[in-house]
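A single protein chain has been removed from this complex, and every other one stays in its place.
Naming follows writing order (A, B and C), and every chain is counted from residue 1.
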Amino acid sequence: MTTWITEHWRLLLPLALGWVCVWLLMPRGPHRSRALAGIFGLAGLLAVKFYWLPPSGPLLQDIFFLTFAAMAIIGGVLMITDHNPVYAALWFAIVTLAVCGLFLLNSAPFLSAATVIVYAGAIIVTFLFVIALAQQSGSAMYDRRASHPTLATLSGFLLLGCLMFTLQEWGGQAAAEGGNAFLKVPAGTTANLGSVATEDLGSLRSVGRSLFTDYVYAVEIAGTVLLIATIGAICMAPRRSQGNL
Amino acid sequence: MGDLSHLQGQLVVGAILFALGAIGFLTRRNLILIMLSAELMLHGVSLNLTAFGQYHGTAAGQAFTVMVLTVSACEAGLALALILTLYRRRRSLDVNLWSNLGEPDLPKLAQDILEVSPAPREQPLPKLTPAGPLPRYPKSAPPAAKP
Amino acid sequence: MTLNDWIILLLAMAIPMHVILGACAYLILLERKLSAWMQDRVGPNRAGPMGLLQPLADGIKFILKEEMMPGHINKFLYVLAPGITCFTALFAFAVVPYGPTSSEPGVFPFIIAPNVDLGLLFLFAVGSLNVYGIILGGWASNNKYSALGALRASAQVVSYEIPLGMSVLGVILLAGSMNIETIMNQQIEHGFMGWNIWYQPLAALLFFTAAMAESNRLPFDLAECEQELVGGFHTEYSSMKFAMFALGEYVHITTLGFVLSCLYFGGWHFPWIATAESAYPGAWAVKVLVLLTKVFAVLVLIQLLRWTIPRFRFDQLMGLAWKVMIPLATVNVLMVMCFKQFGWDPMWMLPGSLAIFICAGVVGVQSARSGRSLAAAA
Partner (left out) sequence: MFDWLTKESVLWIVPAAPLVACLWIVVVNQFVGRQRAHRPLVVAMFISWLAAICLATTIVPEKFAKGDHGHGEESHGAADHDHAAGHEHADHEHADHEHAAPAEEKTPADETTPEETTDEDEEESGAENAAVADSAPPPMAAGAAGDAVPVHEESSYGGELPRGVTYPVGNHAVVKFVYQWMKVGKVDVAVTLRADAMSALMLVMVTSVSLLVAIFAGGYMHGDPGYPRFFAAMALFVFSMCMLVLAGNFLLMFVFWEAVGLCSYLLIGYWYKKPSAAAAAKKAFVVNRIGDFGFILGVFMVWVTFGTLDFETLFGNPAFIPQVLNGIDPAIITTICILLFIGAIGKSAQFPLHVWLPDAMEGPTPVSALIHAATMVTAGVYLVARCAPLFVLSQTALGFVAIIGAITALLAAFTALTQYDLKRVLAYSTVSQLGFMFMSLGAAAADPVHLMQPAVTFAMFHMFTHAFFKAVLFLSAGSVMHSMGDVIDMRRFSGLKKVMPVTHWTFLAGAAALAGLPLLSGFWSKDEILAVIWDADRVPGYGLFFGAILAVALLASLMTAFYTFRAYFLTFHGPERFPEEAGHHPHEAPPAMAWPLRILGVAALLVGAIAGPTHLYAHYLHHTPGLPVSEPHGLNYVMMAVSSIIAIAGVGFAWMVYGKADRKAYNVQERYSPAYELSLQGLHLDAVYQALVVRPMQALSELSETLDRLFVDKLVDAVGYLPGIFGSLVRPIQNGFLQSYALVMLLGLVIFVFGVLRAIAGM
C-alpha cells in the first residue's frame, strides 16, 4: 500500500488537495474557511498543471487551454459550493463559456457557438427560476447545508481518481507506443465514421455531412426527443390565469 | 492523429468537470442546482467527445456532442417544468422535502427539514431574491415578533 | 507577419471601434433631432452650430457626473453589467464587414476577423450573451422595477432569438455558407437583382423585426418602458454606466444595420456606382460610402419607427414572436428548401414570399373576426 502510494503520488497529491478544497468549501453553515480552501485549491490546480498538463503545443494554444481549463475547474468548484444559487448559476455560465473555449481548441467552433446559444437560453431561464423562485430573504437553509458533504466528495474524488488512473496507465502506454494505442479502433472502422481531413475538421460542412450521413438516425431521434420534451414541458408546466404573475 | 498530450489535458479537464458535477449532484439540495450539476457532468462528457474526435480526426465526436446538446436542452426544459410544478406544491426548492417514498418512521437526515414551513398557496406578487449584501446569519434565535 | 500587416490589422480594428463609438454619439443627436422634427419641436440647438456639439457635451456630462452607487446593491455585478452589454455589442462587430472585404495580404480588409466560417452563428452567440448584461444589471440593482425589467427583457430576448435565427436560414441556404462576406459577395456577383431582398423579402422583414426586439428598441422596449417600470433594468444606473447601456443599445442597432445591409441589400454593391467590376480610383471609398449609406438608411428607419409604432403590450409581444414570426419563418425556410431541393427558378421566391405574407394576413384577420384573435388566445 505504502509503495503504491509512493509510486502514485503524482496521481494522489492533486486529488487529495482538491478533495480538501472542495470539502472545506462545502456549504455546512456559517463556519468555513474560504481562504484555506482557496490555498488548497490553488495548490491542487498547480499540481494538476505540473503533473498532468505538460506544455503540448504552441505557446498561445497552451495559454488559452490553461486559462479555459482553470476557468472551467474553478467555476465548477465554486458552482457546486456557492451558497447563493444566483451566483451558482453565474458560475455555471462561466464554466459554459470556458468549455466553449475548450471546444474551440478542439477544432469545434460550431459546437462552441451552438453551446453558447443553447446554454444562453437555458441558463437565462434557469436564472429566472432561481431569481423568482428561490429564497425570499437571504439564502435558504437548504442552500447553506449540503447533504452528505464528506461521503459525496469522497466518492466523487474516488471516481475522479479512477478516471485519472486510467488516463495515467493507458496514456503513458499510448505515449510509449507512439500514440496509436490510446483507443484501439479496429482497422477499417475509423475511416467510415465521418473521418475527415484534419484541416477540414472544424468546418461546419464536415460536421453537417457527418450528422446527415452517418448519424442521420441520431439526428432524427434527437429531433423526436426535442419534440417530445417540448410537449412534455408544455403538459407539465402548471397553468395560471392571466394577469396573476 | 492528434496530439496526445493535448488530448490528455482535455480528458483531465473533462474528468474533473464530470466528478465535480457528480459531487454537486450529490450535495446540493436546491433542485435547480441539482439540474445544473447534471449539466456540468454533460459538459465534461462533451469535452471528452470533442477531444477524442479531434484526436482521431473524425467528426463523430462533434456529432455526438450535438446529440448531447440536444438532450441537455430537453433535460433543461423538462427539469425546469418539473421543478416549477414541485415548487408550487411545497413553496420550496429543497429536494429533501420530496422523500415521501422513503420508509415512514426513519430519522430524518437533516434536522432543518422541518424548518421550512409551507408557504401560503398563492402569492400575489413574487418576492424576488435580494441582490445586496447578505444579512448576517442569526447567531441565536431571532427575537420574538413584536406584538 | 510584417509590420505592415500589424499596422493594417490594428487599423482594421481601431477604425470601426472608434468610428462606431463616435457615430453612436451622433446617432443619439440624430435621434433627438428626428424626434423633435416628428413632434414639431426644435430639438437640441445650443451646443455648437445646429447643436452639433451636443454629443460632446453629453459625453462630458456623463463622465463628470457623480457616480451614484446605491447601498443595497450587489456591487460586483452592478458594475459588471453595463460592461457586458457594451462588450457583447462591440464584440459582435468582429465579423461584420464594413467595406469591400479582401483577404489578400497588404490590402485593407475592412473586417476585423476575416474569413470566419461561422460568422452569422458567432453573431448570434455573442448577441445572445447581451442579455446577461441586462439581467445581471437588473438583478444586481436589488430593485423591483429593475428586476421586473430584467425578467421581461430576458423573456423577450430568449423568445426573439428563435425567429431571428430562423429568418436568416433562408439566406444561409441560398448562399450555402454562414460567412457574411461570402453571402455578400455572392449577392454582388449577380448584380442588383442578386440582392437577397428580391428573394427573401419576408425573411428580411422578420429579421429586421426580431433584431429590433433583440436590441430592446421601441416598439419593443418592454424592459425599460418608463410608464410601467420607471427605467427598467437601468433605473439605478447613472453617469457613465448608464451611458454604457445606451451605447450598447446603439452599437447593437448599428450592427443590425450592417448585417441587414450585408445579408439582404447587397452590402457595398449598388448598380453603376459600385459593382464588382468597378475599378476606378477611389472605388473602395465609394463602396464604403454606399454601405454606410445603406446602414444610415436603416438606422433612420429604425428611429422613425420609434415614433411611428406604439409600444406593444407584453402578451402581444410574446404572441408576435411565438404565434406569428416563428410560423412565418418556418414557412419561409420550407419554401427555400423546396426551391433548393427541386431546382425551381429563384425568381419565383418573391411572389412566394408575398403569397405567404398575404395568406398569413388573411388567416390572422379571419381568426380575429371569428373571435379567436391572438390577443384573446394569449
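Quick notes
Going forward, contacts are C-beta pairs under 8 Å (C-beta built on N, C-alpha and C of every residue); 3 or more make two chains touch, one makes a residue touch a chain.
The structure presented is a predicted model; accordingly, all values stated were derived computationally and were not measured.
Considering the entire complex, the omitted chain makes contact with A, B. Within the full complex, the residue among B:Gln8, B:Thr27 or B:Thr65 touching the omitted chain is B:Thr27.
Annotation: of A:Leu46, A:Ile63 or A:Leu151, A:Leu151 touches the absent chain (contact as defined above). Residues of chain B in contact with the chain left out of this view: 22, 25-27, 29, 34, 95-96, 98-103, 106, 109. Residues touching the missing chain, restricted to chain A, are 4, 147-148, 151-152, 155-156, 158-159, 162, 165-166, 169 (touch as defined at the top).
Assume only the chains that are shown with their structure count from here on.
Centre-to-centre separation between chain B and chain C, using Cα means, comes to 35 Å. For the pair chain A and chain C, the distance between C-alpha centroids works out to 33 Å. Taking the mean of the C-alpha atoms as each chain's centre, chain A and chain B sit 13 Å apart. In chain A, the residues that touch at least two other chains are 86, 110, 114, 125, 131-132. Along chain C, residues 77, 139, 147 each make contact with two or more other chains.
Listing the residues of chain C that touch chain A in their complex gives 77, 117-118, 121-122, 124-126, 128-129, 131-132, 135-136, 139, 147, 151, 154-155, 157-158, 161, 165, 178, 315, 378. The residues of chain B lying in touch with chain A in their complex are 1-13, 15-24, 26-30, 32-33, 35-37, 39-40, 43, 46-47, 50-67, 69-78, 80-85, 87-88, 92-96, 109-110, 112, 115-116, 122, 125-131, 134-135, 137.
Within the complex formed with chain C, the residues of chain A that make contact are 86, 90, 93, 109-110, 112-114, 116-117, 120-121, 124-125, 127-128, 131-132, 203-204, 242.
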